[in-house]
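Okay, handing you the structure first.
A single protein chain has been omitted; all remaining protein chains appear in their positions.
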Amino acid sequence: MARSGAAASSPASVTGDGARSDATSLTREQKLELYYFMRLTRSLEERLVNLYRQTKVVGGLFRSLGQEADAVGSAYALDRSKGDMLSPLIRNLGSMLVQGAKPNEIIKQYMAKGDSPTRGRELNIHYGDLERGFIGQISHLGDMVPVMAGVTLSFKMRRQNRVGLVYVGDGATSTGAFHEGINFAAVQRCPLVVIVENNGYAYSTPLRKQTAAKQLVDKAIGYGIAGEQADGNDVIATYEVTKRAVDRARSGGGVTLIELITYRRKGHAEHDNQSYVPAGEIDRWAKENDPIDRYAARLNDEGVGAPELAAIDARVQSEIDEATDEAEASPMPDPTDALVGLYADPPAVAPLWFRQGIKSAVEVHERPASWGTHDV
Amino acid sequence: MARSGAAASSPASVTGDGARSDATSLTREQKLELYYFMRLTRSLEERLVNLYRQTKVVGGLFRSLGQEADAVGSAYALDRSKGDMLSPLIRNLGSMLVQGAKPNEIIKQYMAKGDSPTRGRELNIHYGDLERGFIGQISHLGDMVPVMAGVTLSFKMRRQNRVGLVYVGDGATSTGAFHEGINFAAVQRCPLVVIVENNGYAYSTPLRKQTAAKQLVDKAIGYGIAGEQADGNDVIATYEVTKRAVDRARSGGGVTLIELITYRRKGHAEHDNQSYVPAGEIDRWAKENDPIDRYAARLNDEGVGAPELAAIDARVQSEIDEATDEAEASPMPDPTDALVGLYADPPAVAPLWFRQGIKSAVEVHERPASWGTHDV
Amino acid sequence: MSEITYLEAIREALFEEMERDANVFCLGEDIGAYGGAFKVTEGLMAKYGEERVIDTPISEAAIIGAAAGAAHMGMRPVCEMQFIDFISTGYDMLTNYVATARYRAMLPCPMVVRGPSGGYVRGGPFHSQNPEAAFLHTPGLKIVYPATASDAKGLLKSAIRDDDCVLYFEHKYLYRRIKEEMPSGDHLTPIGKARIAREGRDVSIITYASTVWKALEAAEQVEKEDGLSVEVVDLRTLLPMDDDAITATVKKTNRVLIVHEDTRTGGVAGEITARITENAFEWLDAPILRVTAADVPLPYSPPLEDYVLPQTSDIVLALRKLAAY
Partner (left out) sequence: MSEITYLEAIREALFEEMERDANVFCLGEDIGAYGGAFKVTEGLMAKYGEERVIDTPISEAAIIGAAAGAAHMGMRPVCEMQFIDFISTGYDMLTNYVATARYRAMLPCPMVVRGPSGGYVRGGPFHSQNPEAAFLHTPGLKIVYPATASDAKGLLKSAIRDDDCVLYFEHKYLYRRIKEEMPSGDHLTPIGKARIAREGRDVSIITYASTVWKALEAAEQVEKEDGLSVEVVDLRTLLPMDDDAITATVKKTNRVLIVHEDTRTGGVAGEITARITENAFEWLDAPILRVTAADVPLPYSPPLEDYVLPQTSDIVLALRKLAAY
């Protein structure tokens, strides 16, 4: 395996005891729930691919194939009953599902429906819900780090027992916003976990063109925070390393930077043909290090039979079918809804003079040739 | 001494062999030149204080008292004959003098004269000269790091044997620009030396409110570059550590981050009363760790007699007197020069309609009460 | 009650709002023990502690982003930019994250970003900026820029209570130069409403911030010397713009001069002009004129700064030209 063993390298600056895939306090039920969320993530994305090919998706489609363990395992370490919050990125569909996002919301978002969580304003999984504890990202990479520094600063100021988690990709670690945000949180000892999902690429850019650091976890010491690295394709290891960081944050120990080693098996978005990837690399990860295969094997070893997993798979399928039906039947937004909700006051922007009384701008929506050729 | 011994702590991530104040290949002549530049820096600033008190300085006045060794020793490690370049900050008057800046230029800048290097456009030591190899900074902290990454990238692309040096304060390490710039240079293995002048404060903010890192040199490993720390109040140690980094850069070894431990004995600018500084701290540094006193003692030990140093002091004084006379006699800028030189083409902006044919906007220049109360 | 300066009025607003609402907190560089580069926040940390008056690292993007995050959770952060010129490093955070939060993600973002703005103080190109035009173009933000001490107080208090992000620019030339007795009680200046700084019949000057004072000076001069009656409208809020007040003054005098300290091209005057020609074209008896800074970075040497920035004499010249048209 190319890089999945990185957790074992245990650099000087990494605290904790690295991957402990075997030791976990999770119950059997919780373990099956992890499986459920990973399967749901993958199958839901597969459904989106179908819809995309039917040209029912508006805009690009983003996959987290091969990264489901990283997303699900880390989010699972948060305590929803305590009001923990997370800020997902484009590969964190799994994290959002754990936090309570619903498949029909995701499909509606991708189909730009009027009753999608953003009412058709923002694309793909860019949405949030303060109640359920996740915050809608913007495209500008790194920007969510300062925002989550502020979210968790408010936890601290209000003496709340809550923790926040923010994801960044290997590429996003190069942004100024990442740096300013993590440093701010470190100084304030905010209860924040920063997960760097090192999936080897930022769009087409391999890690070595993104940073000269040997490993991204090496950045922790420069911020004076705890740093850990784990195998992001091992859902239990991911859960455990995140859980330690969440506990540390909750008990006043401040920020942890976790580097999860994983691999992006699909292109940046569906249109990307991955011509820049060395031959064989993707296959190797698919064959030797698929997080769901690995986890199913492990569960099997632990006595969970194939029929039990198949039952979960079936449940996932029917949930997705139902969600798809609901999403497809949903209406597109009302054009003039575009004017609503920019400010608390006034509640809507007035239509421009040439649109007074006009309800929609064009009768038929052209589908530009470039649809699907652009990214988040 | 509060923090001057930091060089001895030799953290795991620091390469090289720390402070080697005793071992140096500098000649006697060069050593005296170091003394000259440190003395020139201090005396020139003292002259500026006089001019400031006479309200002849326009705007704030910035001191590097106690940091002369850091500025002079590091800049001295560049090779001007090879076309090395540096980007100074507000505490780097000494670095600029080493690189060829002239006292009369500095005084003219502070007096906003028409024949100052920026013709009255920019304040204090914010100016540069490509010929002599220094680049005019802007106020926005951190921004010079990407710029120097680009300067040194051009050295690399053109197979030139040149090196660049950029200064940042402890405070400026928190900026996104610093992070993006140093990372960019690290990946490109630019021939760049980044000197972090850790003088304990950013304006009124002590280091612990700026970063949670134990030491700033710990940031090096996160960028995959060499890191060294040295006693910035020891001019020889500063020279040596910088020289190693310059040699590394010139021989293709890429970026080095050097943390120089020093102390800002004056306020952020002349108006700052340093009320936030713990009692006794400044005195302690002044008494126990003045870089010029320390260096004079060392030279004395090495056989340089007091008369020889006094002669240098006298030479410095007469150079400054001459420079002051020249600067005082210089004209203020011609008002309409404000319209010249924004673009290469057109060479000047046209005057606005209400100023056609008008040569100056007001007859008498009011001196606002807030002069001197603002910073760079 | 006694008079207080523009700067003291800002400070008073901060004290009152922090006292009134425990969710209000301040963050910025050197605002704590030091009291800020201009001492606006002096005494605040002593009273409200380090947790509600936060000295931050030098990172404007983080200051603004963290404020947004805290605002989502119900806090009411007030960010200080040490000089407003440094807001440029938070430009992305403000225009992309903050301004769109409610619209794209139903995230409330009640926060204020404030800082010393403007020139006439020999501050040079990076300590004299007027960034209002750079943000006028961003739906989702509100922008206020007070010219008087009572508006400085009233607008800041309104801004802190506003449920969206308000950029509050305070003019450093006015900090200690103007004084006023504060209206009694819980003084709020409404956001979005202009103020008639001087009534007049012959020509209108539309302006804001420092140049309100220059406009008033010029108005007085031409009244004395030319017998002209000049109306001066102080916009106070730039976004949303008070179209009613603008249209009303145009209909009254039929001659308009727009004055701002900021550079000319792409400045706020353009937007005002466009609104006037749309809303009151037929009432115009003369071209709309602009007196603004010249289109260069602001140089620091006194003769240069004076030449670049608009002066009272320029306004006088423009008023005469308009009156004679």
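All chains are identified by letter, namely A, B and C, in their written order; residue positions are counted from 1 within each chain.
As a convention for this text, contacts are C-beta pairs under 8 Å (C-beta built on N, C-alpha and C of every residue); 3 or more make two chains touch, one makes a residue touch a chain.
All of these numbers come straight from a predicted model, not from anything done at the bench.
Put simply, the hidden chain is in touch with A, B, C once you look at the whole complex.
Residue B:Glu180 is the one among B:Asp70, B:Asp84, B:Glu105 or B:Glu180 that touches the chain missing from this view.
Check A:Lys31, A:Arg91 or A:Arg121 against the missing chain and you find that the one touching it is A:Arg121.
Only one residue from B:Ala71, B:Ile107 or B:Ala149 touches the chain missing from this view: B:Ala149. Only one residue from A:Gly73, A:Gly94 or A:Gly171 touches the chain missing from this view: A:Gly171. Within the complete assembly, residues 118, 121-122, 126-128, 130, 135-136, 138-140, 143, 145-155, 157, 176-177, 179-181, 183-184, 187-188, 341-345, 349, 353 of subunit B touch the chain that is not shown. Interface with the hidden chain, as seen from subunit C, comprises residues 85, 88-89, 91-92, 95-96, 99-100, 103-104, 125-126, 133-140, 239, 241, 262-263, 265-274, 277-278, 281-282, 284, 286-290, 295-297, 299. Residues of subunit A in contact with the chain left out of this view: 58-59, 112-114, 119-123, 126, 138-142, 171-172, 174-177, 202-205, 209-211, 275-276, 332-339, 342, 349, 351-352, 354-355, 360-362, 365, 368-371, 373-376.
Operating definition for what follows: only the chains that are shown with their structure count from here on.
A straight line joining the Cα centres of subunit A and subunit C is 40 Å long. Centroids built from CA atoms put subunit B at 44 Å from subunit A.
Centre-to-centre, using mean CA coordinates, subunit B is 35 Å away from subunit C. Each of residues 174-177, 209-211 in subunit B touches at least two other chains. With touch defined as above, residues shared between interfaces to two or more other chains in subunit C number as follows: 56-57, 59, 61-62.
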